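As you look at this complex, bear in mind that one protein chain is not there, while each of the others sits in place.
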Amino acid sequence: MSSDTATLLLSCPDQQGLVAKIANFIYANGGNIIHADHHTDLEAGLFLSRIEWQLQGFNLPRDLIGRAFEAIAQPLEADWQLHFSDTIPQIAIWVSQQDHCLYDLLWRIQAKELKVKVGLIISNHEKLAKIADQFGIEFHYLPINKDNKKEQELKQLELLKNANIELVILAKYMQVLSADFLQKFPNVINIHHSFLPAFVGAKPYHQAYSRGVKIIGATAHYITQDLDAGPIIEQDVVKISHRDTVEDLIRKGKDLEKIVLARGVRLHLQHRVLVYGNRTVVFA
Amino acid sequence: MSSDTATLLLSCPDQQGLVAKIANFIYANGGNIIHADHHTDLEAGLFLSRIEWQLQGFNLPRDLIGRAFEAIAQPLEADWQLHFSDTIPQIAIWVSQQDHCLYDLLWRIQAKELKVKVGLIISNHEKLAKIADQFGIEFHYLPINKDNKKEQELKQLELLKNANIELVILAKYMQVLSADFLQKFPNVINIHHSFLPAFVGAKPYHQAYSRGVKIIGATAHYITQDLDAGPIIEQDVVKISHRDTVEDLIRKGKDLEKIVLARGVRLHLQHRVLVYGNRTVVFA
Amino acid sequence: MSSDTATLLLSCPDQQGLVAKIANFIYANGGNIIHADHHTDLEAGLFLSRIEWQLQGFNLPRDLIGRAFEAIAQPLEADWQLHFSDTIPQIAIWVSQQDHCLYDLLWRIQAKELKVKVGLIISNHEKLAKIADQFGIEFHYLPINKDNKKEQELKQLELLKNANIELVILAKYMQVLSADFLQKFPNVINIHHSFLPAFVGAKPYHQAYSRGVKIIGATAHYITQDLDAGPIIEQDVVKISHRDTVEDLIRKGKDLEKIVLARGVRLHLQHRVLVYGNRTVVFA
Partner (left out) sequence: MSSDTATLLLSCPDQQGLVAKIANFIYANGGNIIHADHHTDLEAGLFLSRIEWQLQGFNLPRDLIGRAFEAIAQPLEADWQLHFSDTIPQIAIWVSQQDHCLYDLLWRIQAKELKVKVGLIISNHEKLAKIADQFGIEFHYLPINKDNKKEQELKQLELLKNANIELVILAKYMQVLSADFLQKFPNVINIHHSFLPAFVGAKPYHQAYSRGVKIIGATAHYITQDLDAGPIIEQDVVKISHRDTVEDLIRKGKDLEKIVLARGVRLHLQHRVLVYGNRTVVFA
């Protein structure tokens, strides 16, 4: 017996009967709901919902579910996405010189904690090519400087397109993506090595040390055109003390970065994250 | 315009259409859902749900809602409770000699963080009578020893009954309640000063010190006849070090106890906790 | 037998033999060290130390200890402070309209968690006068507006002087102290209701909500002339979710504020905090 599921993520202006309408659609077609969570942002007048049901026994064939649901969604002026749990998306991991997040993601993918296929690794340095090799993944070395950035981004976009990449994970990729790039490929998760909005920009651990904070953090967020200001998916922190040098902050931060990025990516891949405005609802 | 709400807490054997049936009931009567959260324990084959909707605009008068819902609940073999947000329950706080949880609860009630009326305070010591006085609350001194316990419990039950008490909070009441008592008054929340199931029973901070743990905790739970084994509502922890003496553990623990108990009580009062078996679902 | 202790807090340029020189001074005079902790900031070339020893059996009378130690400290170009554990300092608590930190501090002082005497409470509102009353503490209502600020600060300074106040605790005092004031009375601890340096200035919970963070924090720090930029003593955080409104952040934040402020004040009162530059060493 298959345990495959369909997941609906939806947001629309709040009104009466929304839960009933969605649940009825699934019930009427013989679906058994295994996860349903809703959130109403009363201030924004917005209803946001995630519903997951078993495909086993569901009467609608997959390719008709979306079309059928659109008849319900349209009058509600809803934005919605439909996902199937057995679809394994292609992703790209982008790195610079640090290997900890890359190793961590690859281990989790191998251990099936994250259900994706890594189509390619892109880096502006050659250093981590050997890890790509070790895991049998295509590696593309695309060095960036201020003269070639535009051109290299075109190559990056081409690579993403050819490999059917749906999601880019910036796993300590120390370059800013242009507004142009993001318009063409908006689906990007980044790990920022601070507790945003504290310490945006470069060298956050040096900034944290110099401010004398007692806790450091890491933030997984979607990339937008505003540097380090995109919607936050996940954050975590760790205590530090006066004994910790900048090097200690960097070391301790790596453990945070790995875990926070992995959690953020997992939530995204399980279709548990809905973005609205500059905020996220995380149905966890 | 009133912002009063009704909340339905329900559990029943899992089957198709449950979310739809409940949501339809509310929609059909003109209700606007502001919180809906469901959980399916696939292993136990159980569906558990919390739905809260605005009474403003709801077509059924309050006294008919339950009767009308019973028609839906019965065929589902559902256990359910219906609560109204403007009902202010009477509670009793039981204490022994320590005042930190009592002060903390009274402050939160005064600050309207907890919407209850404290009908009475019961203690097996006279020490905290002056706090009851300070806040204008009835105080009953009922000393307990092994000879008078049965008799005192009868007095306690009488006091609870006369004051229409719905919930007893053991705010560091250092006595065990008998099986008899709990059968007659089962609605009791306790704060245990350890991270259960570690260090059950007496003097958990001494036990923790002697075991050399690096973290201590506190646990808010419903009382059952098994000492310290009832369903857990909330837990939290704090790091300690070799520098901390037993007295430091006790001091640090007090901050935990206050917060964990207050959170547990608040979740209960907002009808966010469903008990099944020895577990809780917390719709937070 | 007395358990009183002396505590030496010292910082000086790093060089060989510092621990030996200080320890020898105490040993030569018959002192038994019960806490000794040192930190070397290699980058700053600075040695920082806290040593606490039992006065019982110490051969130097109290009033000579400082003079004797100065002979050792001077050639080291050391800044140092000497404190005795049985000195109970006078403090002032300043508040505006929120009572949670005030109540919390007064409870801790009453419970002897914090060994101080509250000489007076100052507020720019009358609202909390009744709490001062309840605990039998002098209350001074000094409303502030942009015209009378200078004049009111003079009154405040006079009050502090007359009551021999050594430390001011801003327990949610929602006014900025002038540079002038701080020059005359620099010993001020503040609780800021955010995880600094995130969300400086006004309404940090509104800022946090609008940024969509997943964790909020609180910071206890010494006040300097740079708003919210003084040396940090203690910070802590709590997780939040999309379900939390601004009001929930404020409520959850209050628990953080109470605990973080209390911890910061306790560390200060136990002479465990050394400030250098804009940083603190916390010998905890």
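Every chain is named by a letter (A, B and C) in the order it is written, and numbering of its residues begins at 1.
Simple rule for what comes next: a residue touches a chain if its C-beta (ideal position, glycine included) is under 8 Å from a C-beta of that chain, and two chains touch if they have at least 3 such contacts.
It should be emphasised that the depicted structure is a prediction, and the values quoted were computed from it without experimental measurement.
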{"item": "Listed residues B:G119, B:G217 or B:G253, member touching the removed chain", "value": "B:G217"}
{"item": "Touch with the omitted chain, as defined above, among A:Q97, A:Q134, A:N148 or A:N162", "value": "A:Q134"}
{"item": "From B:G30, B:G66, B:P89 or B:P231, residue that would touch the chain that is not displayed", "value": "B:P231"}
{"item": "Interface with the undisplayed chain - residues on chain C", "value": "14-21, 23-24, 26-27, 30-38, 40, 42, 239"}
{"item": "Positions on chain A contacted by the hidden chain, ascending", "value": "99-100, 103, 107, 111, 113, 134, 243, 251, 255, 259, 262, 284"}
{"item": "Residues of chain B in contact with the chain not shown", "value": "39, 41, 43, 195-199, 210-215, 217, 231-237, 241-243, 245, 277-282"}
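By definition in this document, only the chains that are shown with their structure count from here on.
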{"item": "Interface residue identity across copies chain B, chain C - same or different by half", "value": "same"}
{"item": "Between chain C and chain B, distance of the C-alpha-averaged centres to the nearest whole Å", "value": "36"}
{"item": "Distance between the centres, which are taken as Cα means, of chain C and chain A, whole angstrom", "value": "42"}
{"item": "Where chain C touches two or more other chains at once, by residue number", "value": "243"}
